[in-house]
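The other protein chains are all here in position, but one chain of the complex has been omitted.
Let's turn to chain A:
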């Protein structure tokens, strides 16, 4: 299985932000996207995950193969940690809740309401969902926000285990994850040129 992105152009709020992005990711590989704030990392990841259509170009893998984790964790405060994960396990038709709880050391918290967790613990729960999905491509947007050093290492171990099983990971992050084998793609050269305001509507953009 291979994720091939060819000549992708993406837009945020109608304004093109990135163009000509191409990369290939095969089983067992991780790719880290870097670039300054506002360059379009989130937009690119959402496009790859199939949440929005590209302006141009092509994502060469079905969206059914991807699991997406954005800035928000999608955690329900009035469900317990285990209930949150069990829900996603049922949706994705897997039974990997125990594995996910173990990978992010959430077992002691399993029966607590998710609303009572700290920000870092919530983030770990959000990332544990990726293990639950059982999908081959992880698309992760700033996965390490509010994680401490130990939890970042925990996350790196989980990603490595995922890659070891033939999976792929596409991450946008600013910090060093300790994933030395991951390739890095700097998005700054792909910044879209501002469109010429050549028509009436364009003058108002």
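To be clear about the criterion, a residue touches a chain if its C-beta (ideal position, glycine included) is under 8 Å from a C-beta of that chain, and two chains touch if they have at least 3 such contacts; residues count from 1.
What we mean here is this: contacts and distances are computed from a predicted model.
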Chain left out of the displayed complex - its UniProt protein name, from "ABC transporter permease", "Cytochrome c", "Heme exporter protein B" or "Multiple sugar transport system substrate-binding protein":
"Heme exporter protein B"
Only one of A:29, A:83 or A:99 touches the unshown chain, namely A:83
Which listed residue (A:41, A:96, A:129 or A:162) would be found touching the missing chain in the intact complex?
A:129
Sole residue of A:20, A:50 or A:120 that reaches the chain not shown, by the stated touch rule:
A:50
Listed in rising order, the chain A residues that touch the chain left out are 46, 49-53, 63-64, 66-76, 78-79, 83, 86-88, 90-93, 129, 133
